[in-house]
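First comes the structure, then the notes that go with it.
Every protein chain of the complex appears in place save one, which is left out.
Labels for the chains are A and B, by order of writing; each one numbers its residues from 1.
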Amino acid sequence: MTTKTPEQINEDLLRPLEGTSPRYLAALTFFVLVVLAGAAAFLHQVYAGLGVTGLNRPVFWGFYITDFVFWIGLSHAGTLISAILRLSNATWRRPVTRCAEVITVFALSIGAMFPVVHLGRPWLAFWLFPYPSERGIWPNIRSPLLWDFFAINTYLLGSVTFLVLPILPDMALVRDRTTGWKKKLYHVLSLGWTGTPRQWSRLEMAMRIMAVAVIPVAVSVHSIVSWDFAMAPVPGWHSTIFAPYFVCGAIFSGIAALIIAMALLRKFLHLEDYLLRIHFENLGKLLLVMSLLWFYFVFAERLTTWYGNGSSEMAVFWPTQSGSYAPLFWAMVVCNFVIPFPILAIKKLRTIAGTVVASIGVVIGMWLERFLIIVPSLSHKYLPYSYGSYRPSFTEIIITVATFAGLAMLYMLFSKIIPIISVWELKAGEVTETATAPALARPEQVRAD
Amino acid sequence: MVIDLDRCTGCEACVVACHAENNIATVGEDQAARARAMHWIRVERYYEGEFPNVKTKFMPVPCQQCGAAPCEPVCPTFASYHTIEGLNGQVYNRCIGTRYCANACPYNTRFFNFYNPVWDKPLDLQLNPDVSVRSEGIMEKCTFCVQRIKAGEVQAAAEKRLVKDGEIQPACVQSCPTQAMVFGDLSDPESEASRLARSNRATRLLDELGTFPKVTYLQRGSWHDNENA
Partner (left out) sequence: MASVNSIYGLFADPDAADRGVNALRHAGVAQDQIVVMSSEPHEGHAFSLLDHKTIMPWLAALGGVVGGACGFLLARYTQVAYPEPLITGGMPLVAPFPSAIVTYELTMMGAVITTVVTLLITARLLKWKQPLYDSEISYGKILVGVLGPSGAARTDLENRLRSAGAEKIKTTGQL
């Protein structure tokens, strides 16, 4: 680690909050425009009807649900990883946790949008809320979509809390170091944080509880997303392996997204002294493990299907291996395994650039995986008379692209308002703990004096 | 319902009758080419044998009104549910268009309104007042002409009697020129439909999925055809 004084750390990490460069504004404007294009496409879809998508019978789910699963998967980057690292007291986590948790909150929000975007009547999405209504009907708890509703809301609440709680001390820091309207703003945002030992110890305790709570929630969220598919008697979906398979894929894509985000932050916010090669290397090792796990799951799933040789299962199996979906399938294997494996396994290649290349491959590959889970199964469902195919429309593509721009936009805005690296945690990590600190005088002693 | 495949000639009169009875929109050529046509009952065509000795087989497929329907529990808003009479109800007003039911349906007999429905003139003049018109963004499917079932029950109740077997006919059954389809109450073991459903020629579509379909298909293949054949 570098030996920076606390004051240097303060200055380095708070610098991004101070002003905006023309380059920043140009990039932000670009992303905002793309997001607006996506919003326009969605409004057009609401106005004209879902006919503007490429969906048809029998492929009733396409890009939107792919994006849904992909983004929810991506959201497993942050909170889950940061919680595990916190609990295991990995000291190298300190500069990493917040940028990871931010990905979670934003990716999850984006992902949670898609079930609404894909609805036939999105203006009625609130019917999923369990509230007593004049319609005299409650939502159906037996539907996996309701499980999604509960799981995503719990996870969103948990990960927002997980992100926000350790921000409070940093808000107080910014409050004290700024003037004018900014001071007032951060005064409110700090919730009156002063930094008494009471507050510090309560915060540590709350973070420990949250870390314990958020890990099983994260696992349950992606399990439930997988059960959206596994609950339906559709060949290729109706499988017990789906929940762990999806969770593994989610963490896989999540780490990849984190590595990309960290590399971008490092470059544009000049955090070369904080996000070090060792961070990329450690995350790269995690990514390698997940890549192997992912390969293992794909192999196990494919093997079981192939050996079982059920006619309806094989009708889905062959198009993905050697038929019309084969190019996508093998591209996925290349992106998720063939490219990342050697890069991450060979120490010389496990550099910052190397891990970023591997991560880009993984993000693309995992998106393809989601697509390949959904579409081939739906298009080859039982009765051959109803086989179909699917081609995304312009509307679906623009909305998909807009969500990537949306993440970039939110991330850029966030890093201007809140220090993207947790200042106090980093400083706490720099302190070499001294064994010579005197013990707290006991009240009895006080009285004896 | 019982459908005798050996009698079906594939004339598709049932499809036309169904469209007329149930106010099903004709989506037009473009949309039909994009696999968005809505036929609550369709006649599937399969070919047997090698050219030139090819035989065509026809199989009319309406909603199978499963006893344990995969489409029902996945609906988050109870739009798809099981009625007391054992039909798979579809409540259009509750539907928000997740299309999950359509994915869960192994028979692909659920249809989505990708656009607001339109009827080419003069089809708009023959809309059935007993059947609600569906809007864009919701699912619809075969109801076994529930409006006819209800009307028959009301009529019978008014005459203080039970519904007679064969009194109620969905549009497809009524229109079948070869009388390949028989509709009746499966809970009455003496009804014609129940009797045929016990035939040796009886099979059920994708029976192995455990959906308990209420449509029975009769077809050749059994070497000891009984008198029902």
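General observations
Going forward, a contact is a pair of C-beta atoms (placed from the backbone, for glycine too) under 8 Å apart; a residue touches a chain by one contact, two chains touch by 3 or more.
Every value quoted in this text rests on a predicted model; they were computed, and no experiment measured them.
Note on the undisplayed chain: of the listed residues A:26, A:87 or A:157, the one touching it is A:157. Touching the chain that is not shown, out of B:64, B:80 or B:199: B:80 (per the contact rule at the top).
Remark: the residues of chain A touching the chain excluded from display are 6-7, 10, 130, 137-143, 146-147, 150-151, 153-154, 157-158, 161, 165, 168-169, 172-173, 175-177, 187-188, 191-206, 209-210, 213-214, 216-217, 220, 224, 424, 427-428, 431, 433-434, 436-441, 443, 445-446, 449. The chain not shown here touches chain B at positions 67-75, 78, 80-82, 84, 212.
Everything that follows uses one rule, which is that only the chains that are shown with their structure count from here on.
For chain A in complex with chain B, the residues that touch the partner chain are 48-51, 55-58, 60-61, 115, 118-122, 124-125, 127-128, 135, 137-140, 142-146, 149, 228, 231-234, 378, 381-386, 388. Those residues of chain B that touch chain A in the complex are listed here as 31, 34-37, 42, 44-46, 59, 61, 70, 73-78, 94-100, 102-104, 106-108, 111-116, 136-139, 205-206, 209, 211.
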